[in-house]
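For this view, one protein chain was removed and the others were kept in their places.
Moving on, here comes chain A:
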Amino acid sequence: MRFRAKMIDIGCFNHFTRVVNTISKLTKTCTLRLTTDKLYFILSDKVANGGVSMWCELSQGNFFDEFQLEGVSTEHNEIYMDLAAENLSRALKTAHNAKSLKIKLTNKHCPCITVAVELPSLSRVSRVVTHDIPVGVIPRKLWNDFKEPSVPDFDVSIYLPPLKTMKNVVERMKNLSNFLVLEANLNGEMNLKIETDLVSVTTHFKDLGNPSWGDNGSQDSTQDRDPETMMDVKVDIRKLLQFLAGQQVNPSKVICNIVNKRIVHFILLHEDVSLQYFIPAHE
(Lines give C-alpha, C1' and ligand atoms only; values in the text may rest on other atoms or scores of the structure.)
Protein backbone atom coordinates (compact mmCIF):
# COMPACT_ATOMS: atom_id res chain seq x y z
CA MET A 1 0.00 0.00 0.00
CA ARG A 2 1.35 3.34 -0.92
CA PHE A 3 -0.04 6.81 -0.95
CA ARG A 4 1.62 10.10 -1.79
CA ALA A 5 0.04 13.37 -2.66
CA LYS A 6 1.20 16.94 -2.99
CA MET A 7 -0.62 20.21 -2.88
CA ILE A 8 0.93 23.51 -3.81
CA ASP A 9 -1.82 26.00 -4.34
CA ILE A 10 -2.74 28.23 -1.44
CA GLY A 11 -6.37 28.33 -2.44
CA CYS A 12 -6.40 24.55 -2.34
CA PHE A 13 -4.84 24.50 1.12
CA ASN A 14 -7.47 26.79 2.47
CA HIS A 15 -10.31 24.94 0.85
CA PHE A 16 -9.04 21.58 1.99
CA THR A 17 -8.47 22.91 5.47
CA ARG A 18 -12.01 24.19 5.65
CA VAL A 19 -13.40 20.84 4.56
CA VAL A 20 -11.31 19.01 7.12
CA ASN A 21 -12.33 21.48 9.82
CA THR A 22 -15.95 20.87 9.00
CA ILE A 23 -15.43 17.15 9.26
CA SER A 24 -13.60 17.50 12.56
CA LYS A 25 -16.50 19.47 14.00
CA LEU A 26 -18.96 16.82 12.97
CA THR A 27 -17.19 13.80 14.31
CA LYS A 28 -14.16 12.84 16.35
CA THR A 29 -13.03 9.89 14.34
CA CYS A 30 -13.98 9.00 10.85
CA THR A 31 -12.91 6.74 8.07
CA LEU A 32 -10.82 8.07 5.23
CA ARG A 33 -11.22 6.22 1.97
CA LEU A 34 -8.73 6.89 -0.78
CA THR A 35 -9.29 5.95 -4.36
CA THR A 36 -7.42 7.02 -7.43
CA ASP A 37 -9.75 9.88 -8.18
CA LYS A 38 -11.54 10.70 -4.96
CA LEU A 39 -11.19 11.10 -1.25
CA TYR A 40 -14.01 10.17 1.05
CA PHE A 41 -14.58 10.99 4.69
CA ILE A 42 -17.06 8.49 5.99
CA LEU A 43 -18.84 8.07 9.23
CA SER A 44 -20.92 4.96 9.28
CA ASP A 45 -24.16 4.76 11.14
CA LYS A 46 -23.11 2.69 14.09
CA VAL A 47 -24.87 2.83 17.38
CA ALA A 48 -21.85 4.47 18.92
CA ASN A 49 -22.43 7.53 16.77
CA GLY A 50 -26.02 7.74 17.79
CA GLY A 51 -27.14 6.64 14.39
CA VAL A 52 -25.74 9.71 12.73
CA SER A 53 -23.84 9.07 9.56
CA MET A 54 -21.87 11.15 7.17
CA TRP A 55 -20.50 10.84 3.68
CA CYS A 56 -18.16 13.45 2.25
CA GLU A 57 -16.66 13.18 -1.17
CA LEU A 58 -13.92 15.25 -2.75
CA SER A 59 -12.35 15.03 -6.15
CA GLN A 60 -8.65 14.75 -5.58
CA GLY A 61 -7.84 16.45 -8.84
CA ASN A 62 -9.27 19.68 -7.54
CA PHE A 63 -6.90 19.79 -4.62
CA PHE A 64 -3.74 17.89 -5.31
CA ASP A 65 -1.10 18.48 -7.89
CA GLU A 66 0.29 15.01 -7.54
CA PHE A 67 -1.57 12.00 -6.36
CA GLN A 68 -0.27 8.45 -6.36
CA LEU A 69 -2.11 5.58 -4.86
CA GLU A 70 -1.48 1.87 -4.65
CA GLY A 71 -4.31 0.20 -2.83
CA VAL A 72 -4.47 -3.08 -0.97
CA SER A 73 -4.55 -5.00 -4.22
CA THR A 74 -4.88 -4.34 -7.92
CA GLU A 75 -8.60 -5.07 -8.15
CA HIS A 76 -9.28 -3.12 -5.01
CA ASN A 77 -7.12 -0.12 -5.61
CA GLU A 78 -8.30 1.70 -2.53
CA ILE A 79 -7.25 2.28 1.04
CA TYR A 80 -9.58 2.64 4.00
CA MET A 81 -8.29 3.94 7.31
CA ASP A 82 -9.54 5.24 10.64
CA LEU A 83 -8.43 8.72 11.42
CA ALA A 84 -9.00 11.35 14.11
CA ALA A 85 -10.12 14.27 12.00
CA GLU A 86 -9.06 16.70 14.67
CA ASN A 87 -5.43 15.68 14.24
CA LEU A 88 -5.60 16.30 10.52
CA SER A 89 -7.27 19.60 11.16
CA ARG A 90 -4.54 20.62 13.57
CA ALA A 91 -1.84 19.58 11.15
CA LEU A 92 -3.36 21.72 8.44
CA LYS A 93 -4.05 24.65 10.68
CA THR A 94 -0.67 26.22 10.24
CA ALA A 95 -0.43 25.59 6.54
CA HIS A 96 -2.20 28.70 5.41
CA ASN A 97 0.94 30.28 4.05
CA ALA A 98 2.74 27.10 3.14
CA LYS A 99 4.82 26.66 0.04
CA SER A 100 3.80 23.07 -0.36
CA LEU A 101 2.00 20.32 1.46
CA LYS A 102 2.76 16.64 1.11
CA ILE A 103 0.61 13.90 2.50
CA LYS A 104 1.78 10.33 2.57
CA LEU A 105 1.09 7.07 4.17
CA THR A 106 4.03 5.97 6.25
CA ASN A 107 4.83 3.37 8.81
CA LYS A 108 6.67 4.91 11.71
CA HIS A 109 5.91 3.35 15.08
CA CYS A 110 2.52 2.49 13.56
CA PRO A 111 0.80 3.31 10.29
CA CYS A 112 0.60 7.07 10.00
CA ILE A 113 -0.51 9.72 7.65
CA THR A 114 2.41 12.05 7.52
CA VAL A 115 1.65 15.63 6.63
CA ALA A 116 4.78 17.53 5.68
CA VAL A 117 4.31 21.24 5.33
CA GLU A 118 6.98 23.37 3.77
CA LEU A 119 6.83 26.89 5.14
CA PRO A 120 8.56 30.01 3.99
CA SER A 121 11.50 30.97 6.11
CA LEU A 122 14.04 33.69 6.60
CA SER A 123 16.80 31.65 5.05
CA ARG A 124 17.08 29.98 1.67
CA VAL A 125 16.14 26.63 3.19
CA SER A 126 12.46 26.34 4.00
CA ARG A 127 11.15 25.27 7.31
CA VAL A 128 9.60 21.86 7.31
CA VAL A 129 6.91 20.89 9.74
CA THR A 130 6.08 17.22 9.88
CA HIS A 131 3.02 15.83 11.55
CA ASP A 132 2.61 12.10 11.99
CA ILE A 133 -1.02 11.24 12.49
CA PRO A 134 -1.57 7.68 13.62
CA VAL A 135 -4.19 5.84 11.60
CA GLY A 136 -5.73 2.41 11.67
CA VAL A 137 -5.84 0.66 8.34
CA ILE A 138 -9.14 -1.09 7.85
CA PRO A 139 -8.92 -4.54 6.38
CA ARG A 140 -10.67 -5.41 3.15
CA LYS A 141 -13.28 -7.60 4.78
CA LEU A 142 -14.75 -4.70 6.70
CA TRP A 143 -15.09 -2.45 3.71
CA ASN A 144 -18.73 -3.28 3.32
CA ASP A 145 -19.53 -1.30 6.41
CA PHE A 146 -18.60 1.84 4.56
CA LYS A 147 -20.81 1.76 1.56
CA GLU A 148 -22.19 4.94 0.16
CA PRO A 149 -25.60 5.58 1.62
CA SER A 150 -28.36 5.79 -0.93
CA VAL A 151 -30.62 8.78 -1.03
CA PRO A 152 -33.56 7.68 1.06
CA ASP A 153 -37.09 7.48 -0.16
CA PHE A 154 -37.88 10.92 1.05
CA ASP A 155 -41.24 12.52 1.46
CA VAL A 156 -40.19 16.10 1.20
CA SER A 157 -37.13 17.72 -0.26
CA ILE A 158 -36.49 21.35 0.46
CA TYR A 159 -33.66 23.85 0.43
CA LEU A 160 -32.55 25.00 3.86
CA PRO A 161 -32.62 28.64 4.89
CA PRO A 162 -29.22 30.31 5.33
CA LEU A 163 -27.30 28.07 7.67
CA LYS A 164 -26.21 30.89 9.90
CA THR A 165 -29.74 31.99 10.61
CA MET A 166 -30.82 28.46 11.21
CA LYS A 167 -27.89 27.89 13.53
CA ASN A 168 -28.74 30.91 15.64
CA VAL A 169 -32.30 29.77 16.01
CA VAL A 170 -31.39 26.23 16.93
CA GLU A 171 -28.79 27.47 19.41
CA ARG A 172 -31.40 29.40 21.32
CA MET A 173 -33.73 26.45 21.24
CA LYS A 174 -31.09 24.15 22.60
CA ASN A 175 -31.37 25.85 25.96
CA LEU A 176 -35.02 24.99 26.20
CA SER A 177 -35.32 21.47 25.00
CA ASN A 178 -33.36 18.43 23.96
CA PHE A 179 -35.40 17.55 20.92
CA LEU A 180 -36.48 19.53 17.95
CA VAL A 181 -39.04 18.77 15.34
CA LEU A 182 -38.05 19.70 11.84
CA GLU A 183 -40.93 19.82 9.39
CA ALA A 184 -41.26 20.97 5.84
CA ASN A 185 -43.62 20.77 2.93
CA LEU A 186 -43.44 20.92 -0.80
CA ASN A 187 -44.44 24.56 -0.78
CA GLY A 188 -41.10 25.83 0.37
CA GLU A 189 -42.12 26.17 3.99
CA MET A 190 -40.19 24.83 6.95
CA ASN A 191 -40.80 24.98 10.68
CA LEU A 192 -38.50 24.29 13.56
CA LYS A 193 -40.46 23.42 16.67
CA ILE A 194 -39.67 22.66 20.24
CA GLU A 195 -42.12 21.82 22.92
CA THR A 196 -41.74 21.46 26.63
CA ASP A 197 -44.13 21.45 29.54
CA LEU A 198 -43.85 25.15 29.97
CA VAL A 199 -43.27 26.52 26.55
CA SER A 200 -43.41 25.72 22.89
CA VAL A 201 -41.48 27.70 20.31
CA THR A 202 -41.82 27.51 16.56
CA THR A 203 -39.77 29.31 13.95
CA HIS A 204 -41.29 29.53 10.49
CA PHE A 205 -39.36 29.85 7.28
CA LYS A 206 -40.99 30.28 3.93
CA ASP A 207 -40.16 30.70 0.28
CA LEU A 208 -37.30 28.30 0.60
CA GLY A 209 -37.78 26.45 -2.66
CA ASN A 210 -37.93 22.75 -3.31
CA PRO A 211 -35.37 21.03 -5.47
CA SER A 212 -36.65 18.90 -8.28
CA TRP A 213 -35.15 15.51 -8.42
CA GLY A 214 -35.93 14.71 -12.00
CA ASP A 215 -37.24 11.22 -12.46
CA ASN A 216 -36.45 10.07 -9.00
CA GLY A 217 -38.98 7.44 -7.95
CA SER A 218 -39.94 9.15 -4.76
CA GLN A 219 -40.84 12.27 -6.64
CA ASP A 220 -43.78 10.47 -8.26
CA SER A 221 -45.28 9.37 -5.02
CA THR A 222 -45.32 12.89 -3.76
CA GLN A 223 -47.17 14.17 -6.81
CA ASP A 224 -50.46 13.22 -5.30
CA ARG A 225 -49.70 14.59 -1.93
CA ASP A 226 -50.98 17.97 -0.98
CA PRO A 227 -48.04 20.34 -1.18
CA GLU A 228 -49.17 21.91 2.06
CA THR A 229 -48.77 18.76 4.07
CA MET A 230 -45.94 18.96 6.52
CA MET A 231 -43.62 16.04 6.88
CA ASP A 232 -41.68 16.07 10.09
CA VAL A 233 -38.97 14.29 11.98
CA LYS A 234 -37.98 14.68 15.58
CA VAL A 235 -34.25 14.83 16.12
CA ASP A 236 -31.77 15.31 18.91
CA ILE A 237 -31.10 19.02 18.93
CA ARG A 238 -27.43 18.71 19.71
CA LYS A 239 -26.79 16.60 16.65
CA LEU A 240 -28.56 19.10 14.49
CA LEU A 241 -26.59 21.91 16.04
CA GLN A 242 -23.35 20.06 15.54
CA PHE A 243 -24.11 19.86 11.89
CA LEU A 244 -25.08 23.49 11.58
CA ALA A 245 -22.33 24.92 13.72
CA GLY A 246 -19.52 23.00 12.12
CA GLN A 247 -20.02 24.32 8.65
CA GLN A 248 -17.05 26.22 7.42
CA VAL A 249 -17.44 25.60 3.76
CA ASN A 250 -19.96 28.05 2.45
CA PRO A 251 -22.17 25.86 0.42
CA SER A 252 -24.17 27.23 -2.41
CA LYS A 253 -27.22 25.26 -1.45
CA VAL A 254 -28.13 22.80 1.23
CA ILE A 255 -30.83 20.29 0.48
CA CYS A 256 -32.83 18.73 3.23
CA ASN A 257 -34.72 15.49 2.61
CA ILE A 258 -37.17 14.32 5.16
CA VAL A 259 -38.57 10.86 5.51
CA ASN A 260 -41.60 11.29 7.64
CA LYS A 261 -40.81 10.40 11.23
CA ARG A 262 -37.74 8.43 10.22
CA ILE A 263 -34.73 10.33 9.13
CA VAL A 264 -33.51 13.67 7.88
CA HIS A 265 -30.86 13.83 5.22
CA PHE A 266 -28.81 16.93 4.46
CA ILE A 267 -26.85 17.36 1.27
CA LEU A 268 -24.32 20.15 0.89
CA LEU A 269 -22.90 20.85 -2.47
CA HIS A 270 -20.04 23.22 -2.97
CA GLU A 271 -18.02 23.19 -6.17
CA ASP A 272 -16.12 19.97 -5.90
CA VAL A 273 -17.14 18.84 -2.46
CA SER A 274 -20.31 17.08 -1.49
CA LEU A 275 -21.21 16.32 2.08
CA GLN A 276 -24.17 14.21 3.14
CA TYR A 277 -25.31 13.99 6.72
CA PHE A 278 -28.04 11.75 8.14
CA ILE A 279 -29.74 12.26 11.44
CA PRO A 280 -32.21 9.56 12.43
CA ALA A 281 -35.39 10.37 14.24
CA HIS A 282 -35.32 10.07 17.95
CA GLU A 283 -37.30 7.14 19.23
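The criterion applied here is as follows: a residue touches a chain if its C-beta (ideal position, glycine included) is under 8 Å from a C-beta of that chain, and two chains touch if they have at least 3 such contacts; residues count from 1.
The working rule: contacts and distances are computed from a predicted model.
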Would you kindly match the missing chain to its UniProt protein name, picking from "F-actin-capping protein subunit alpha", "Coatomer subunit epsilon-2", "hydroxymethylglutaryl-CoA lyase" or "Cell cycle checkpoint control protein RAD9B"? "Cell cycle checkpoint control protein RAD9B"
Of the residues listed, A:R18, A:H131, A:K193 or A:K239, which one is in contact with the missing chain? A:H131
Of the residues A:T36, A:N77 or A:S121, which one touches the chain left out of the display? A:S121
Which residue of A:T36, A:N77, A:T94 or A:N178 touches the chain not shown here: A:T94
Please give every residue of chain A in contact with the chain that is not shown. 84, 87, 90-91, 94, 108-110, 112, 119, 121-125, 127-134
